[in-house]
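Omission of a single protein chain aside, the complex is shown with its protein chains in their original locations.
Labels for the chains are A and B, by order of writing; each one numbers its residues from 1.
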Amino acid sequence: MINDVNLNYLSPEIAMVALAIIIILGDLVIKNRQLLTLITFAGLLVPVMLTINLWGTTGESFNGALVVDQFALFFKFLVMFAVFIVILSSQDYLHRFTRYTGEYYGLILLSAAGMMLVAGTRELISMYLALELTTFSIVALAAFLKTKESTESAIKYLVLSAVTSAVMLYGIVLVFGLTGSTHFHGIAEWIGNSNVSSTSLILDSGTLGDGAIGFIGFLFILAGFGFKVATVPFHMWVPDVYEGAPTPITAYLSVASKAAGFAILLRVLYEVFQPIQPDWQLLIAVLAVISMFTGNLLAIVQSNIKRLLGYSTIAHAGYILIGVTVGNTLGQSGVLFYLAVYTITNLGAFASVIVISNLTNSEKTSDFIGIGRVAIFPAIVLTIALISLTGAPPTAGFIGKVYLFNAAVQSDYTWLAIVGVVNSVISAYYYWKVIRIMYQSSGASTDTSGDPNGNRVSASMNISLGIALVGILILGIAPDWILGFVENAVAIVQTTYPTA
Amino acid sequence: MVTQTSLNYVPVVVAAIVSGTVLSLLFILAAVVAPKRRTMISAIPYESGIPPKGSTWKQINLRYYLFAVFFLVFDIEAVFLFPWALTYLGIGAIAFFEMVIFLGILFLGLVYAWKKGVLKWT
Partner (left out) sequence: MIDFMPNLNHFLTLSAILFTIGLFGALTKRNLIVILMSVEIMLNGINIALVAFANYTIVAISGHVFALFVITVAAAEVAIGLALIIAVFRTRDTIDLRNINLLKW
């Protein structure tokens, strides 16, 4: 039991944390920021290599707390890819807080380590710790600008996430107390054996039965996950934090944090609470519907681009929840594929927002008039990214949505697919509005040649824009290879770890 | 019920009743007996009989807060030493090295704070 320690399985996370420590300490001695950035990129190769090294293996370590399978590895790659692009596209943003470059990179890496652990855990204690590691690092990052908006967004995120994670913790404790185990398989076994269901909520004696306590615990845990993935009842923080935080961090928060949230949501729902699936399936479906409508309808009235993208991520959490609701192999691989698509698309969108708002010195969509003629490449990337978020061919978003909606239709959730399509049409309206503004001929007033700082678009910025553009198009035109990955990933989860 | 381990709450209840009665009696007594007149002197906060100097709303140096946070973090991290101390003999050498790594990381945090100059008081 004590010898069940396989550091090899933990090596990507160890490398990530070690890199973070090295960068933070290196910041003390290395005065050259470029060098620090280079070290970060070079160091990032180590966890990537170690993850590649683990590719294909399946196993458990740390007494079952840590699991390595294709599912976890997929999310680890996704997170590391997001980290790479985020650091790349931070380069035109860093001049706002040059003094803290090392801490900035270090905190990004630490929260990445947290997310990677979230994806690979099958035990409640380590799940809680990993989620908190993720959140705390991002809270500190959100406050990095030290402006009124930035600190406000950070404190809002901290308070709301502290309250939600306390609620989630209470749910965890209830489940632990009921089942006597913090391991996913132990809880699943207990649920499978105890035959709880919604019908046994109230005992004959009039007191709450085990089913009720378990279900309350389940709901509390679900609330915590809902906060992480930003579905509707727990979405209040999203627009504020997205607007106030530094833009690269907003991008990071919108993709990596959400991916980790969905990873653990899928794992908990389908490895632990599978036996009571009929009890929560409709609930998730309802969450999906209200998330889609709330996100899309509120996005229409937004004037700030980061806030608009924030509401759009709420809507996208709704689309992904369709796949979570359906839940068979098709639905789960739809979730994974959509997350990959969404990650690359949103990273592209935010990278171009960084460039464009550096040029215009504004994050208001109305100030983007005529930017399509000034900043040609960023505007093209933003256009393609917004088309992809809408879900129109030939972009990645189209394949992702088709895959998800197809999964819904196959499993008799046609109404969910219809709601999804209706919402895609609604979303087309506000995405299109942004695109149209960018290519309007500018009135002579808002001239953009003024700011000497913003006009320089660094090479790394262009690289990240290029990667995003190519990624969106490749996933849109030839998605077969990654579809193979994700089907493999969820297949392994379902066959290796059948729930009790 | 196991009477051996059962807790005897009678003294607690008695103490609570007695202290509650005495306290409320004192308050009632004070309210009845004490002079109601408000003067300048009676409005001054009581500081062991010495007349207070300056405003009580003194600003406290922000550096105290940094020290407080450092103390909090390092103090709480020590919580992991207790279970470790209880179990490491049973686990063996690996437990020792794990704790060394853990404390090493904490030490690096201290080095960071030190180099950033937050431990200097000027």
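Note that in this section contacts are C-beta pairs under 8 Å (C-beta built on N, C-alpha and C of every residue); 3 or more make two chains touch, one makes a residue touch a chain.
Because the structure is a prediction, the values reported are computed rather than measured.
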item: Given A:15, A:39, A:113 or A:139, the one touching the chain that is not displayed; value: A:139
item: Absent-chain contact - pick from A:13, A:60 or A:243; value: A:243
item: Among A:151, A:328 or A:488, residue touching the chain not depicted; value: A:151
item: Residue of A:5, A:169 or A:474 in touch with the missing chain, whole complex considered; value: A:169
item: Residues from chain B at the interface with the omitted partner, ascending; value: 1-3, 5-10, 13, 62, 65, 68-69, 72-73, 75-77, 79-80, 82-83
item: Touching residues on chain A - with respect to the absent chain; value: 124-125, 128-129, 132, 136, 139-140, 143, 146-149, 151-156, 158-159, 162-163, 166-167, 169-170, 173-174, 176-177, 180-182, 239-240, 243-244, 301-302, 307
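Here is the rule we use: only the chains that are shown with their structure count from here on.
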item: Chain A-chain B separation of Cα centroids, rounded to whole Å; value: 39
item: Chain B residues touching chain A - in the complex, by the definition given at the top; value: 91, 94, 105, 108, 111-112, 115-116
item: Touching residues (chain side chain A, partner chain B) in the complex; value: 2, 5, 21, 24-25, 28
